[in-house]
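All protein chains but one are shown at their positions in the complex.
For chain A:
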Amino acid sequence: MSYLEYNLKTAPTGLSKIFHLNWPVILLLTAVSCVGFLMLFSVAGGSLTPWVEPQMKRFALGMVLMFLVAMVPIWFWRNMAGVAYLGSLALLLLVELFGAVGMGAQRWIDLGFMRLQPSELTKFTLVMILAAYYDWLDVKKTSRPFWVIIPILLILVPTYLVLRQPDLGTAILLVAGGGIIMFLAGVSWYYFAGVVASGVGAITAVFKLRGTEWQFLKDYQYRRIDTFLDPSSDPLGAGYHITQSKIALGSGGWTGRGFMQGTQSRLNFLPEKHTDFIFTTLAEEFGFVGGVSLLTLYTLIIFFCVVSALRNKDRFSSLLTLGIAATFFLFFAVNMSMVMGLAPVVGVPLPLVSYGGSAMLVILVAFGLVQSAHVHRPR
């Protein structure tokens, strides 16, 4: 029973909720998705198939789901947090056991009409369970060791399962996203200092153990890190992705080569141009102006979410909104860092722009939660 339920008199009911939605966020999400359609159209060589059409259908489905989720009061979702979390863990176990093998990693379950990536789902169910946990937890106990270990376990269990797949990108997002919620909830700075210190130790260990029986990462993951540190070491092998994507970005210049004129993507020099590396096509064809515009759209989404969260007096709603915004931020920040050669290639898609059903649906549903929190905020 929280503070929220005593102040419901002013919360809108019925269809009038639609007027109280966070419309700027909805418009921004639509704008970003449209940029995605445009780029998928371009990389397909000016064709709606094979990518734009399914992506549009998923966007439509995602929007419907977002509205449905937004209509349901936020406290229902808070009560469902545990179920959602356990459900996504179960799905992760399912891919571990039965998942199809795609691109050398077990990542998705075939639902017939689409392929579901439980790891995508987990990013947001983790945010939910952590927000619910800190909503339930007495604020004074937040920094006590025992109450710190519980959320850490909540983070590490799905992280372990994701790493088993193996999917380093998602694992990093899970840890970072979970960590951010703990930080927002008010866990003492000392813990974070400790984590940074041990993180440095862990990275050292990861590299020290390389080549031994206990090596922590897969060989290809090590190679990606090597390549990141020195892309020119293997320009036609593992460094190919980074080198080619930098060439594409750089050749865009101020205003780009024009829509559908990017030679890098047009001529297939770019790897995975419709998924993880789609930003390079945008940057090549629309240049610095196009790249900064997309970055601005993303930033505005975060901005409106943060504003909504800070004005929301409900602890769960506030943490959930900030957590989802942070995860969304991590998505595009890691993806852009990767294609600009600031981070290793870890396989994180550009949210709402990259081709991919699970990510699109899951992100829109997550923003449904943000909307629900916004609509049902105490007034």
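In the analysis below, contacts are C-beta pairs under 8 Å (C-beta built on N, C-alpha and C of every residue); 3 or more make two chains touch, one makes a residue touch a chain; residues count from 1.
Operating definition for what follows: contacts and distances are computed from a predicted model.
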Name under which UniProt lists the unshown chain, selected from "3-isopropylmalate dehydratase", "Monovalent cation/H+ antiporter subunit A", "Penicillin-binding protein 2" or "Aldehyde dehydrogenase": "Penicillin-binding protein 2"
Hidden-chain contact residue, picked from the options A:Val95, A:Ala326, A:Leu350 or A:Ala366: A:Ala326
Residue, one of A:Pro50, A:Gly186 or A:Gly201, that touches the chain absent here: A:Gly186
Contact with the hidden chain (one of A:Tyr190, A:Trp214 or A:Trp254): A:Trp254
Residues from chain A at the interface with the omitted partner, ascending: 1-3, 136, 138-139, 180, 183-186, 244, 246-254, 263-264, 266-269, 283, 287-288, 291-292, 295, 298-299, 302-303, 306, 309-310, 313, 315, 318-319, 322, 326, 329, 333, 336-337, 340-342
